[in-house]
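Note that one protein chain is taken out, while the other chains of the complex remain in position.
Chain nomenclature is as follows: A, B and C, assigned in order of appearance, with residue numbering initiated at 1 for each chain independently.
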């Protein structure tokens, strides 16, 4: 799994590439543990996330709760169909804004 | 499978790399079908031959018979242990000179 | 060529997951299993093997986990076994997915995911082992509230 972070239009974009499972989820957990100063919105771009298990969902929910408690907006974009199914079945699609692509996600923050 | 040929000390050396089985043996068969002019000795250097099946043995025996009928010396060198076992069990080690390395084989032709 | 059946055995250690996932990938690629059931297969194995390792051997004893996949043509039949403490994963109530973000508890989704995505599931305790059987259809997605 590879994690990258950069800023676009004042939004902190985190991309995750590969598999997010019990052996890799702590890496993303560490990465998302800190809410960046300045109240920028957070976007998790999962376009290259090929796999997520409940261990990955755990990290995503934790990060979403943390953002919410700091009054920071968090959204997710670009889920591949199988990962989208996992989000659906977990009821996450009703808790976290999910956008089809990065453009739509950035527009939602504007 | 990869076949290469070059001449060293007037000996035509053919090296075979990879697997010599029913799907690749015809390539070596074509390659060895012609006895080169000039009565050079022939050395099959199998140092990088990782696998041989009876289909490969068939081609080797055919080439050996062809060489013999033309009065050309043919030897084999550098068999890895598993390939050597196949030659042993087939009784080929008593029919064809087998040398531990290329130097010994070239010396035997001299 | 298809792999009609593969039977894997591993010690109850999470360090084994990488090899296990590689074996499942080899299976799904060799058999050209469509993406959806291939994902579900990996997810089911991942969740249940993790649970067995994490919860099944409370005293830290060494154990053996089995992963058996049978390719039936129109479905995959997955059987997961372990010699951990008896536990029926399908006996627990499903997690509450209705609350607000603040109310949602973290975790408790693994069994729910697998149960929802499987076409059928069963548990039995047999010869000192937990035996979980799952059926995953290879055709049209039959289970769950999955998107198209």
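One rule holds in what follows: contacts are C-beta pairs under 8 Å (C-beta built on N, C-alpha and C of every residue); 3 or more make two chains touch, one makes a residue touch a chain.
This one's a predicted model, so the numbers in the text were calculated from it and none came from an experiment.
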{"item": "Chains still shown that are in contact with the chain withheld from the display", "value": "B, C"}
{"item": "Hidden partner interface residues of subunit B, rising order", "value": "19, 21-23, 51, 53-55, 57-58, 61-62, 64-65, 68, 81-82, 84-86, 88-91, 95-96"}
{"item": "For subunit C, residues in touch with the removed chain", "value": "1-11, 16, 19-20, 22-23, 26, 30, 66"}
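One rule holds in what follows: only the chains that are shown with their structure count from here on.
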{"item": "Far-end chain from subunit C, centres as C-alpha averages", "value": "B"}
{"item": "Whole-Å gap between the CA centroids of subunit B and subunit C", "value": "51"}
{"item": "Centre-to-centre distance between subunit C and subunit A (centres being mean Cα positions), rounded to whole Å", "value": "25"}
{"item": "Distance from subunit B to subunit A - Cα centre to Cα centre, in angstrom", "value": "60"}
